[in-house]
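Here the complex is missing a single protein chain, while all its other protein chains stay put.
Coming up: chain A.
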Amino acid sequence: MLNCIDNSGASLVECVMVVGQKKHASIGDRIVAVVQKQRNAQAAGMSGLSAATKVKRGDIRHAVVVRTKQKVQRRDGSVVRFDDNACVLINKAGDPVGTRVNGIVGQELRLKKWSKILSMAPMQA
């Protein structure tokens, strides 16, 4: 279970698979996720087809992990750890589904070439 921090409409997703490897996913890894909870569902229902309801509960989407509670060590010996696990939904081509990312993302995304998500994020640590 991860938080989804973009404006695609999902707020909580469940990881069902890590794409391309048999280990756990870390920051910058691609996963397949099922949308479990929609962001402010009643408001979305009122407005109908707004930008905030691109995905629905039960949808299976690809996502990129942007924050982990597990420590991630960098090349220079510093270590970063966030208080939650979070991801950003993407489509199969690798472009983000939402148009905005609210919240800090890990700097490891740069190494793994997710520059689009990095440029959308307000901060990186």
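Simple rule for what comes next: a residue touches a chain if its C-beta (ideal position, glycine included) is under 8 Å from a C-beta of that chain, and two chains touch if they have at least 3 such contacts; residues count from 1.
Definition applied: contacts and distances are computed from a predicted model.
Choosing from "Vacuolar-sorting protein SNF8", "EKC/KEOPS complex subunit CGI121", "UBC core domain-containing protein" or "Translation protein SH3-like domain-containing protein", the protein name stored in UniProt for the chain missing from the display reads "Translation protein SH3-like domain-containing protein". Interface note for the absent chain: among A:Val18, A:Ile104 or A:Leu118, the touching residue is A:Ile104.
Touch with the hidden chain on the side of chain A covers residues 67, 71, 76-84, 86, 102-104, 122-123, 125.
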